[in-house]
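Shown here: the complex without one of its protein chains, the others still in place.
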Amino acid sequence: MNPFADALGNFPRAFCFGGPMFCRWLYLTAMFALISMSAPGCTRRTPADLTIINGPEPETLDPHVLSGIAEQRIAPALFEGLMRRNPTNALPMPGLAERHELTPDGRRYTFHLRPNIKWSTGEPITAEDVVFSWSRLIAPTTAARYATLLTCVTGADKLLRGEHTDFGHLGVRAINSRTVEVSLTQPTPYFLDLCALPALAILPRQTIERLGDQWIRAKPLPCSGPYSLEDWRLNDRIRLRRNSRYWDAPAVRSSVIDLLPSESSSATLNLYETGGADIVWDRNLFPPELAPELRPPRYHTFSYLGTYFVRINTTRAPFNDARVRRAFALGIDRERIVQRITRGGETAATSFTPPGCGTYTPPRSAMFNLAEARQLLAEAGFEGGRNLRPLEYLVNSGGGGGGRLHEQIAIELQAQLREHLGVSLEIRPVETKIYYSEQSRLNYDLCRSSWLGDFNDPVTFLDIFRASNGNNRTGWNEPEYDRLLDDANRQADIGRRLGTLQQAEQLLVGTAAPIIPLYFYTGFCAFDQSRIEGIYTAQNLMDLHPLWAISKKP
Amino acid sequence: MTEAKLIVGAAPSGTTLGATPGALAWRRFRANRPAVWSLWLLAGLVLMALLGPWARGLDSNQTTALQFASPSASHWFGTDVHGRDLFTRLCIGARLSLLVGFVGAIVSLFIGVCWGSVAGYIGGQLDDWMMRFVDILYSLPGIVFVIVLITSLEQLAAGWLQQLAPALAPSVRLVFLFLGLGAVSWLTMARIVRGQVLSLRTRAFVSASLCLGAGHSRILIRHILPNITGIVIVYLTLTVPSVVLYESFLSYLGLGIRPPQASLGTLIAEGASQINPIHTYWWLLAFPAVFLGLALLALSLIGDGLRDALDPRAG
Partner (left out) sequence: MSIARRILLLAPLLWLIATAAFFLVRVAPGGPFDSDRAAASPAAEAALRAKYRLDQPLWRQYVGFLADAVRGDLGLSLKYRHHSVTDIIRQALPVSLVLGMLSFGVALGIGIPLGVYTAVHRGEPGDWAGSLLALVFVCVPAFVLGPLFVLVFGVYWRWFPVALWASPWHAVLPMATLGLFFAGRVARLMREGMTLTLQSEFILTARAKGLTDYQLLTRHALRHAIMPVISYCGPMLADLLTGSFVVESLFQIPGLGVFLVNSALGRDHTMVVGLVLLYAALLMGLNLAVDVLYRVLDPRVSHD
């Protein structure tokens, strides 16, 4: 016991509510708080017209360097291409080029730029800028991951590989200051879609020549799109302001837009629910547990051009045997995954290409068929999973919303394969960078994967499993598959082209099965229909919503 | 009245004749009600973690059709997204967390006692340098280094373990947590041990042993170390909760235990991600968080009680 408790009985009064010590502490603490508050980093800004939570912090805004989805939602607002996206269905419509002509063989486009188009800093945008931008995309020194998109242009492939260095060989020419001519190696029905992609946007030549790689941090930054970059503070916000020199400036609905980065779904939902954000449009920010409760008018789901699948390492036993691969593909009940785990109305995948890719109908070749799966496994000598070593399932874990879902799907697959085929799966969760490196070095048995379409054509999916493609990452090397894709590319007739692509996909998913498609993604978007207009989700498979069309309702 | 209390307070309670210091300390500890209750509480929690899964007869990794079931008679703490029983998973996770806590604390004990006793016993220039080293480490961002170490060396260590001890390879993270967390928390221990050894070294019984021809290592091990056991145990008890907290922090960041293994940290992280304004599966957070809170509370109170009991200054 404290000997002072009685002797100093009136001590504590100083600390009671209103006592002198209490007041002094309160005063000190308050002063401390005030002084700290006036420090930098806590500055007040004027509120934006529209606040959007956009997913992870963009690593870059240089349209040639970017590769993430979050970046692709911002870049088109700053830099427009010859085409831009239609807000209702994300299909291409005229952008900086007001019209174009195509030769009957489908191999030469002539684009006519709009008159009087200007950078946000006032200089005119010319055909030279187009040639410069596309040459920069192709140049190996730019190291653009999307450079492969332009390999349909004559000469581009060799330039990209570094076999040529003379950009005079590139099939892009400025006829005059307002006309660009593009020659293609083959008819490319989706070329206009490509022109609406951020990678093919028109960039400010003079600024890039002056500042090199760091041009995107130029102040002021010359922009060709509907917005200009006012502020970019990492992990804080990107503020866009209407570009008054944009050719279609009157159509731009909101004048100041804030884009907030976030990888935490709880922070995002809290912000949205308390009115701190008007729109949330990164699908990883919506936890699957909540998916069934995210309903209109404040939450929206729609079909989306993306597939969740499993890569199989075909160079390792037992997966060097196509029968084993197919047994695994047939032995997975995809309905159970979409109903128990993803829960957002995703559809079980029956093919690699999702439905709705242009007019293409993918063959239904990946189904759940337990009897056939078991029989194939037995034929390969592993009846009931006997003689089969434990297989490793590589998955990237941690790191926000996506990681947890991958882990959950892994656990579900583990349970299913044990139940259905008697196979034991060992989950190997690794960090994202290790995951990518192990995937490309083929150091795995099975590997969680996903692919999102870049444009509205099956080729954006099927091309990655060519033997030479860097994204193949399964070790699968099938000359017949490459031949079918080449055949399809040469076809001028749309119907025959799609037929050949179907054959290729049947080979990929149904026969050889280096991959197991699991489900087609659902897009998520949160915005209040009664307050926000200009976002159209019904037919927007790409989940890309041009910022210029969006505003709060008056 | 005050006077009388003061005298009692001033004299160490070693006045009771015929009892060993250990027995006295134990008596003092038993008189400390919160500490005794905490001991029972901790024992209960550990028993639950050890025997719970066996008593319930459920497998912590068994997925069932019953997703997100709220707590009921068949699933005391509810189930998670895979329909796994949270009670069983909590027990398994608690085992792992407490294991990390204890092993981490023992690693810190080992390094700290070796370092501190050598520095304190030999003294002079060496002591100066060894303690300067501790000072320097003290001023470094330990947790930052643990993060960098885990991300950098994990794969390398996994490779080595694969060759040396294949059985341990899947738990490379665990080994890392043991070593990493032990390595950041030995500094206080080293300082305390060194201080104690420094003062014990000059005592008469040490000189006496030296005169009798005992070697230095013998003196250190047989005479000095037993004398500092008390204070070391106290700090060991206080290190365990901080290591458990570190572990859960790292697991929360995704740098700790990997799924499908569970620890209190991963369970809480999963539960915390469920807190949102739309629909909260509260049991996923509540039970692991309460378990962690209670375990830390009990450990801290036991540590406090032990310190009061073993510290001669305490009244």
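Order as written gives the chain letters A and B; numbering starts at 1 within each chain.
We adopt the following convention: contacts are C-beta pairs under 8 Å (C-beta built on N, C-alpha and C of every residue); 3 or more make two chains touch, one makes a residue touch a chain.
Just so it is clear, the model here is predicted, and its values are computed rather than measured.
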| item | value |
| --- | --- |
| Chain not shown: contacting residue from A:Ser135, A:Ser262 or A:Asn456 | A:Ser262 |
| Touch criterion as defined above, residue of A:Glu392, A:Glu412, A:Glu431 or A:Glu478 at the omitted chain | A:Glu431 |
| Selected from B:Leu99, B:Leu198, B:Ala214 or B:Ala272 as touching the chain missing from the view | B:Ala272 |
| Positions on subunit A where the hidden chain makes contact | 1-5, 7-8, 10-12, 14-15, 20-22, 25, 28-29, 32-33, 36-37, 39-42, 44-45, 57, 59-62, 65, 67, 140-148, 160-162, 213-214, 216-217, 233-236, 260, 262-264, 266-267, 270-271, 273-274, 276, 398-399, 431-438, 440, 450, 469-471, 473 |
| Hidden partner chain, residues of subunit B it touches | 9-10, 132, 135-136, 138-145, 147-149, 151-153, 155-156, 241, 245, 248-249, 252-254, 268-269, 272, 275, 277, 280, 285, 289, 292-293, 296-297, 300-301, 313, 315 |
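Methods note: only the chains that are shown with their structure count from here on.
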| item | value |
| --- | --- |
| Rounded Å distance, subunit A centre to subunit B centre (Cα mean) | 44 |
| Of all residues in subunit B, those that touch subunit A in their complex | 1-2, 5-6, 9, 63, 67-68, 81-82, 151, 155, 253-255, 258-260, 270, 272-279, 281 |
| Footprint of subunit B on subunit A - complex, ascending | 1, 3-4, 6-7, 265-266, 269-270, 273-274, 287-290, 293-294, 340-341, 397-399, 403-404, 407-408, 410-412, 414-415, 427, 429, 431, 434 |
